[in-house]
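Quick one: the structure is below, questions incoming.
Missing here: one protein chain of the complex. Every other protein chain is in place.
This part shows chain A:
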Amino acid sequence: MSRAMMRLARRVVGKNASVPVRGASTQSRASIETFMKNFEQHKTSPTMEHPATSSTFASTPVTEDVKGTPEKMKLNFYLPHDAPFDKTEVDMVLVPATTGDFGVLPGHVPTVSQLRPGVVSVHVSDKDVQRYFVSGGFCFVHADSTTDICAVEAVPVEQLDPEAVKKGLAEHQAKFANAKDDVEKAHAQIGIDCCNAMVSAIEGK
């Protein structure tokens, strides 16, 4: 190998070493390192760069050392196609979990919960309360007073059309009555539950 090529190879290695893993926790970082070492041994050409992983571009991991309880907590409210709230400071969030509604204030115990169709109310401040209807998803409350809500779909409650909801409810009830097997029945039941939740969300306004 000529000297120039050696230099090139070294530069490539150096470049690879600087792939940032800022989003990874310590344990993940070890796993990524093993992966990259393995990659280094098997790559087909010396100029091939290390691939990025999901954590290369992720935001910072959850910090464990929490100093007291902050006054406001950070809310991340994400949908696959949008982010209504991204690292927004809020007072409180009310979340519809499958086991019952619960409120999240700063300093809440770390919790993971599955959501049912219902209303997520975000109390940005005393005067500013935003209500979103979600069809389901997950909510993670982290130790550092950060809350992640991941829903499949969310719409502001005032944008729900009562007429369309009623129509949808009737449609799903008809489907439930005509269901031939358990799968169809389960599908219809999900529709009915979701529509019922929407009806109560509209009425509860």
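Heads up, the rule we're going with is that a residue touches a chain if its C-beta (ideal position, glycine included) is under 8 Å from a C-beta of that chain, and two chains touch if they have at least 3 such contacts; residues count from 1.
Criterion: contacts and distances are computed from a predicted model.
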- The complex has one chain missing from view, so what does its UniProt entry call it, picking from "Nuclear pore complex protein Nup85", "Glycine cleavage system H protein", "RBR-type E3 ubiquitin transferase" or "ATP synthase subunit gamma"? "ATP synthase subunit gamma"
- Item | Hidden-chain contact residue, picked from the options A:71, A:86 or A:128 | A:86
- Query: Can you list where chain A touches the absent chain?
  - Reply: 23-25, 27-28, 30-36, 38-39, 41-44, 48-49, 51-59, 61-62, 76, 78-83, 86, 97-99, 102, 109-114, 137-138, 140-143, 148, 150, 152
